[in-house]
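Omission of a single protein chain aside, the complex is shown with its protein chains in their original locations.
As written, the chain order gives the labels A, B and C, with residue 1 at the start of each chain.
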């Protein structure tokens, strides 16, 4: 296409974005996938004699050890599994539920809107901890329940956000013209509304992805989460709370792991969004 | 319009009622406050427990307790805390201003930072300011708030001794909590502003605004931003709820006597009156703010107004 | 002169002695109120508002001679009527609303003999009563003040006979006191005493480091922050063995831990010394029975099971436990130290071929549902801190059938032992029985005793003359600040 190569610099940047994104995210996923091979003990081996070894001191513990003398590197790599699963499942789940709710409410207005939005209001107003404590008191704590809880409490954010955008989009003439053609509501929603409001949804998803990895741990901290011997990035960060002054590495490395994952994901997300968005191709 | 407003306010009240009902019900599923009250005593008999239950009023059937609570609400009597018997209104009286001022200060910090940064990122898309801003925002997302808070405390309160490490007295005590919360909000808002701005900047009316000779600031902040406002406001509404309800960690770290802590402690202690009242007040606020935002949609976008 | 600021981990909510059981309350209240008896940091019982007392032969009557010329902060005199009023209130309707009444259930009534003499008539002898009169619900309160101002006002504006007078209380923020120059024990050396409620450990330490708090009262300083305080030249870490003990108790009813051999194997598998040295940084001491070394009933000669993984494996094999047998450890979700300890325990158990998992619970769910209902895993965390320092207080709750904290064990012999010591008035005699109980429990391996934590105080070096108390009840009238 004639205009696809508008700005060489922008395109080079985008290519780089993609490469760096794939590299970061791919490496992390691979590492997490092969963690059992790399670290057969899963970072659970306790060595109280070697507790709080600083990083880059010994070959055995390149990233140092935690307060129980476990290898931080092994825990970071192994811990990725729980974190990535929680992050992905909860975000994908809430996007599906929330975006659907928002689209229906915003597009059809009326009773659906009133009903769904009241549900959203209720959900937004309920404090997360109460929800969490009740939820776990009744159903017990497990990874699946954590994910379900996160979905239940977060889908409403997407719903509200999407509804807001739909309200103004649905008055636009290109939506009217799709209606005039007789495009079924479902297709108007999926083909015309959805692509035009995906931007903010992606932003919210990024936020929640990182947030949920961290939340998983604060649930553990409330005593609602999962077995503390199973490592997770959020859990490591939470456990490191009181060691911030004395042993920075215990919190910084899991934090970096989250950062790099989120960074990789974002680069990929932005790249995807840009490639889907026609405006990016010619505007600055 | 008046009719619409009444309808929405009635809906809002109804929603608050549903929230209180859910809360009242949920909290009762998680344990008996009498057991907690009696914990410290020596040998506790069932009679002792019953005595405490009667004193707390939780021996009565659920609906009696709930309606009692509602009746209290009507007269603005929130009852007394199960822990120590302080009137709940007094607790809320100190916690609400603390939370609200902090929430607004944080929102303020976040708005003041995120809008210019987000706009800058959108207009320099792909160049270094954009990159820098995006990476900054991702760092903000990747480390938990207690981490940021603790770092601030270590730097400004302990190493430099410029600011008090915690507490709720005076302007200086606002700085660190508001910055912590504000920076974390900023991290997301920057990205949001950037994305919505990118969509808007393509519009012809932005070009027309430029053709009038308006300064870039006016073009971006008046013409373009207003068209992003619906999304931004919606997001703010969602965040406001999170701010009020999810502020606990930051409140804890800075020892801020706010609603989050109050709610958290009340859940931990199964302090029904405090929890129910706090949630009622918070949900009324959150729902109120979101209602205002819904109304603001019409103010911002006249196309929605005609509906 | 000077102002002292103390950080407290909790807001007690009410200042009324009958309403509370919180240690944080006692930390403050010991400076506002006095009891008839007083127990200082050395845990010796000395006269308080009573100059002396006499216990009758059958232990059912105690006669107190009261101190003269003592006034409450509001000016009304302290006398026998005030004592009677205090206990009538505690045992009457007002007391029924709170948790304290059950601690004083042994008292039948209080009789005024003359303005400076009262008799306590007991339903049954209570060997710990004199200690209990030194704290909590037994604090003497001003009758006229309460009658005039009402109960609610008293809740938030306490008046006592203590070394400091109450000035103001802001819920969730703090409470301010000032010196009582007329204090019967001599005017305090400092003029102002502020307490701040700080829940977050790191925050309390930060405030201490920033010099805005002078004393951080336990139990808030986490072991992990001990080096931070030790590393700060302006600060001093003071720690004394406290009343708090931690154990992992067994589900003796179901599963593999129903077998005493398995329980012993588990105890032998865990290297508690290393745990105490490494994870608790020496801020705790190993225990053999579920009590601290300060407690009445503590037996220094009692020998626990040794750390012996090989022996443990053998015992397990003997009991027919297959390698990889699952085992659940229930802990309090908000206990960071136990979180680490449990993981260490789990790793030791893994080493002898078990397959443990850890399950954290929200505090109240664990305390009021999981444990009392007997829904725990094979092991569950029990933390106990009897301020009376009397093994009876612990042992009876833990081991007597039908007690809340004992969902599993039904042992008639143990019940009998526990019941037998209660009416004893002879302390030495009673101590013997208590030691017997400890040995019995040890023998049956009813729990995996872990450690007795120290009460850790963080103190600014400008504070002088401060003695850390094991029970947090620090009376600050002798303290000075630079």
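Just so it is clear, a residue touches a chain if its C-beta (ideal position, glycine included) is under 8 Å from a C-beta of that chain, and two chains touch if they have at least 3 such contacts.
Rule of thumb we're sticking to: contacts and distances are computed from a predicted model.
S.K.: According to its UniProt record, what is the protein name of the omitted chain, chosen from "Dihydroorotate dehydrogenase B (NAD(+)), electron transfer subunit", "Glutathione import ATP-binding protein GsiA", "Dihydroxyacetone kinase subunit L" or "Heme exporter protein C"?
M.R.: According to UniProt, the chain not displayed is called "Glutathione import ATP-binding protein GsiA".
S.K.: Kindly name the visible chains that come into contact with the excluded chain.
M.R.: In the entire complex, chains touched by the missing one are A, B.
S.K.: Of the residues B:173, B:227 or B:290, I need the one that contacts the missing chain.
M.R.: Per the contact definition at the top, the residue touching the missing chain is B:227.
S.K.: Who touches the missing chain here, B:12, B:122, B:287 or B:300?
M.R.: Missing-chain contact among the listed residues: B:300.
S.K.: Quickly run down the residues of chain B that touch the omitted chain.
M.R.: Interface with the chain not displayed, on the chain B side: 1-2, 5, 202-205, 207-216, 218, 223, 226-227, 229, 295, 298-303, 305-306.
S.K.: Touching the missing chain, which residues of chain A?
M.R.: 1-7, 171-184, 187, 191-192, 195-196, 276-279, 281-284
Methods note: only the chains that are shown with their structure count from here on.
S.K.: Could you give the separation in Å between the centres of chain A and chain C, each centre being the mean of its C-alpha atoms?
M.R.: Distance between chain centres: 44 Å.
S.K.: Report, in whole Å, the distance between the mean C-alpha point of chain A and the mean C-alpha point of chain B.
M.R.: Distance between chain centres: 21 Å.
S.K.: Any idea how many Å lie between the Cα centroids of chain B and chain C?
M.R.: Spacing between the chain centres: roughly 37 Å.
S.K.: Which residue numbers or ranges of chain B touch two or more of the other chains?
M.R.: 30-31, 150, 154
S.K.: Give the residues of chain A touching no fewer than two other chains, as numbers and ranges.
M.R.: Residues 133, 137, 241, 244-245.
S.K.: Chain B touches which residues of chain A in the complex?
M.R.: It comes out as residues 9-10, 13-14, 109, 114, 118, 121-122, 124-131, 133-134, 137-138, 157, 160-161, 163-165, 167-168, 171, 196, 199-200, 202-204, 206-207, 210-211, 214, 217-218, 234, 237-238, 241, 244-245, 251, 255-256, 258-259, 262-263, 266, 270, 273, 277, 279-280, 283-284.
S.K.: Which stretch or stretches of chain C touch chain B in the complex?
M.R.: Its residues touching chain B are 11-14, 16, 19-22, 96-103, 152, 155-156, 170-173, 196-200, 202-203, 206-207, 209-210, 212, 362-365, 367-369, 393, 396-397, 403-404.
S.K.: Touching chain A in the complex: which residues of chain B?
M.R.: 11-12, 14-16, 18-19, 22-23, 26-27, 29-31, 123, 125-126, 134-135, 138-139, 141-144, 146-147, 150-151, 154, 187-188, 191-192, 195-196, 198-199, 201-202, 230-231, 233-235, 237-238, 241, 245-246, 248-249, 260, 263-264, 267, 275, 279, 282-283, 286-287, 290, 297, 301, 303-304, 307
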